[in-house]
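The complex is shown incomplete by one protein chain, all other protein chains being positioned as in the whole.
Labels A and B are assigned to the chains in the order they are written; within every chain, residues are numbered from 1.
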Amino acid sequence: MVDKRLAIVVDTKRCIACNSCAVACKIENNLPNEVWWNRILNVGGSNMDSPSGTYPNLSMQTITLSCQHCENPACVKVCPVGATYKDPETGVVRQDYDKCIGCRMCMSACPYTGVRSFNWEEPGYHVDFAVGDADVVPHQKHTVEKCTMCWHRLAKDLQPACMEVCIGRARFFGDLNDPESEVSKLIAKRQYIQLLPEMGTKPSVYYLV
Amino acid sequence: AEYGTGQVAGEGEQLVCGVCRGNCFGQCKINVHVRDGKVVKTSRRPFNSWPEGGAWDRICLRGLSHPYTVYGERRIQYPMRRAGERGSGQWERITWDEAIKEITDEWKRIQAEYGDQAVAYTRGSGNLASINGVGSPLFNVLFNKINATQIKIARDQANTRGINRVVGSLGDWVLNSTQDYINSKTVFVWGANITDAQAQDWPHVANAVEAGVKLVVIDPIYTQLASKADLWIPIQPATDAALTLSMMYVMIDEDAINKPFMKDHTVAPFLVRSDTGKFLHMSDLGVAPREVPVEAQATNIDAARSSSVNYGATGASAGAGTKLIDPYAVLDADGVVKAVEDATDPQLEGTYQFGDVECATAYTLLKEEVMQYPPEKASDICKIPAEDIVELAHIALDGPCIHRLGWGSNSYTNGVHAAHAAITMAALTGQIGYSGAGTGACNWNSGSGTNMLLPNMTAAKNPLISALFLPEIMRTGKYMGKDHPIKALYVYSGNPITNQVNTNEYLNDILGNLELLVTADYTYTDTVHYSDIVLPACHWFEAEDIVLLTGAQCYEYNAKAIDPLYESKTDSDILRLLAAGMGYPDLFPLTDEEYCHKILDTPALAARGISFDELKEKEDLYYKSTKPWIPWAGNSFMTPSGRMEFYVEEPELQFDMGQEYDRDREHLPRYFNPTEAYEGSPQWDKYKLILLSERPRFRVHSMFSDNKYLRELDPEPTVKINPADAEARGLADGEYVEVYNDRGHAVAKLVYNDAIRPGCMVYPKSWQMSQHKAGCWSELLTSAYDPVGVNESYFDNLVEVRAWKEA
């Protein structure tokens, strides 16, 4: 069997910075307070939804940023105990909370600012029971976590939660090693950018422009 | 394996069919995931009526955040009585029995003392459902029974008024389904912030754009939508009518108007009498009207066609009978005035001397108005280049085009005319009533054939009163010159103190003259804060309900997912208790489920295979006649003439309290200044910034304002400003500022944003007062209204801004 390379394609022409994918991720994964694995960033001005340029000559774009599940992940190489590792069958970069010693090597190694987060305190939650999917691995204090590509959903043959909810129908998910997949076709057909390609991490997230 | 979409229930988990149904026009069908009796998650649930996915099954960030809404800290848990001063936030827990007794005793006392009308009830748009929400006739059953006064929120009506007075009413917000946009050549979006405020429509717009449809966005603000547009027209606020008139100028000037359409489907050739302002009829010329039989009108009335109706008041049926036909007179090609049906080639232009009364065709009168707006002049008014106006006219001529009007121009006191102008332009181009062509607000209206005349429904004795009249009534105790004191107010599914204009007036004049304010809500709002008695209502997932006015144009079924939390009760149960307290224990003889049957099991719906049982099984049932729905197909308009009456004979007032208005002005679309939001207005000396609001993606009005998931993303009130305006005032990005005018103030964090038109400020709306460091946005808003539209004009305000020093 050919190994997969699961990838996310985001069509920035359809993305409206609605933050639904971020909230879906938050709830689905029962993320602790103030933890966001997927964040919506604004390309242009210095604040959310602020464009570049001077009124009325303006332009604006949105980037949703989560772990890029790099083919050549900087984080995996530096982890002293293999708590972050790449799943060989899917290419998903995974995280083992039980192993993590909290050294945060991976955080400084990852070039994609803020995709990794450390639980700086005992995880707190806004409601007093676990929300989201029951199969989500419990979060731990003083360990690093990040987008799991919704591993628990992949296990049920479902797409990640953020794909499922995208209001703009701007997110696509699939196997880049399969030329027939929607993602493969999209990046063959459309112009795209990747974030920080010069870092050599070969991210598995593509942004159609 | 391929990874599919969808949701699966985990071990011990149940997926219940729910409907998210605040007033964001979405009414998305969602899965409510219940584990151990708790709502642990919500997710999107596909519409069965749109197997091809055309409804864009959806859920947004707010819909996803419900676990907090249900279990949040500010959930109201039990009935409360005010313990300290009003608004002091001191409460005493009471039992349901005490609460109901106290409320109904007070109501009885007040009614005895001031008259039945002195008890009033009002709602916002917090729950679009038809048993426990604002689409529910049950409230009318109780309140009509006790002859209470219904106060109607005065919002979202200017564009409706401007359009419906030309084409008639198929509902308040009528336009081709968004699914049809892909069939147009260009979609014009006039002041609708689709990407934030109707995000559920965005994928359809995006599909259209992807398929090559041009997107033109007319908005003073560079919204997300504007950033996706082929053409963004950064218009000066409150000047849409001038732009539209000028586009019509170009069309007429270039002789590019659709004359056959105008002759056949508009009142263009009708002669208008200069003395009465009315159309000349053949009876004026001595031809006697004909009598024709008419069929009986159905007694069913549509569910929540407009945001607020009193089902009892409008429920009377029109019996069978006859009506008089008096043909309209037109000028035929041969110069003879004839009945329109008899004319071979009715003339669009021309005058006719009828005795000593001068008559001119409606089009002649329109043209006179339009020709005042050559692009150069409109350019000065709208602050956009004249060439752009010409280009817009050309694009609009090259149809089919969709013109979607949002609540931008609707939010000034000249808003009725902006919409009137837009629909008049459709009369000139003929682009209406077919695929890809239409002009209107978004398509958000219900189906027909439901039955709202529930058992024990009586007609309302008192007139529906606009909330905008309320301050005056409360100050004087009079309505239309007669005594009409109001002393008790019952609020459900609404948060008027946060959302209604001019908060200080609301607090002083309305609240100050109320003896009892009762609010039923599930969360602690500003209105709750100022109430005398608070009743804990259920969250949507805690009761079975039906939703009949939805963004997907389906009747939707909401199953009960969990039991009511704490001591909360459904609104219908609260009504039952109140009815008993008022001495009518048998007023509601049916269960909620039986009411659902009553509403949906009508012959009209049965003929289309719709019933409550069917709905329960299928969860959603499409209620439009065609898919996608194209209003005005066949060009039969619901006006007296059956044509587009861009010349309005007799302007109807949204609400009549005897207010004065300029009848002549209302005949045709015109451009005039709004009340305050223009350079040179009476407030201009003191205040130079127009204050606009934005529908926040992080809230639906004040709903979700206390949702902590969303607050992590959007923690506090902000106000956006163009850096140039900020720098001119020495204000830094991120500092706290006080925005103020004569009416009040609000403190928020300043956000530099080049998307904001210089001369304007924009705030994401509906933070609760307690979330502001001081003041609140609605304090700043004018309660002035256009006498015809009687609509809250949220953007018609001038303000200034200065640094805020915490006291």
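By definition in this document, a contact is a pair of C-beta atoms (placed from the backbone, for glycine too) under 8 Å apart; a residue touches a chain by one contact, two chains touch by 3 or more.
Keep this in mind: contacts and distances are computed from a predicted model.
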| item | value |
| --- | --- |
| Hidden chain of the complex, named as in its UniProt record, picked from "Polysulfide reductase NrfD", "ABC transporter permease", "NADH-quinone oxidoreductase subunit NuoE" or "Glutamate transport system substrate-binding protein" | "Polysulfide reductase NrfD" |
| Among shown chains, those touching the left-out chain | A, B |
| Which residue of A:Cys15, A:Leu58, A:Met105 or A:Met163 touches the chain not shown here | A:Met105 |
| Residue among A:Lys86, A:Arg116, A:His139 or A:Arg169 touching the omitted chain | A:Arg116 |
| Residues from chain A at the interface with the omitted partner, ascending | 19, 22, 34-36, 39-43, 45-48, 50, 63, 65, 74, 77-83, 99-105, 107-114, 116-122, 141-144, 195-196, 199-201 |
| Where the unshown chain meets chain B, residue by residue | 712-715, 733-734 |
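We take it that only the chains that are shown with their structure count from here on.
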| item | value |
| --- | --- |
| Rounded Å distance, chain A centre to chain B centre (Cα mean) | 38 |
| Of chain A, residues touching chain B in the complex | 13-14, 16-20, 22-24, 26-28, 33-34, 36, 45-47, 49-56, 58-62, 126-135, 153-154, 156-159, 161, 163-165, 167-170, 173-174 |
| Complex contacts: residues of chain B adjacent to chain A | 1-8, 10-13, 35-36, 38, 40-44, 56, 58-61, 64-65, 67-68, 71-72, 195-196, 199-200, 202-203, 206, 209-210, 222, 224-225, 227-228, 232, 234, 697-698, 708-710, 712-713, 720, 722, 733, 751-758 |
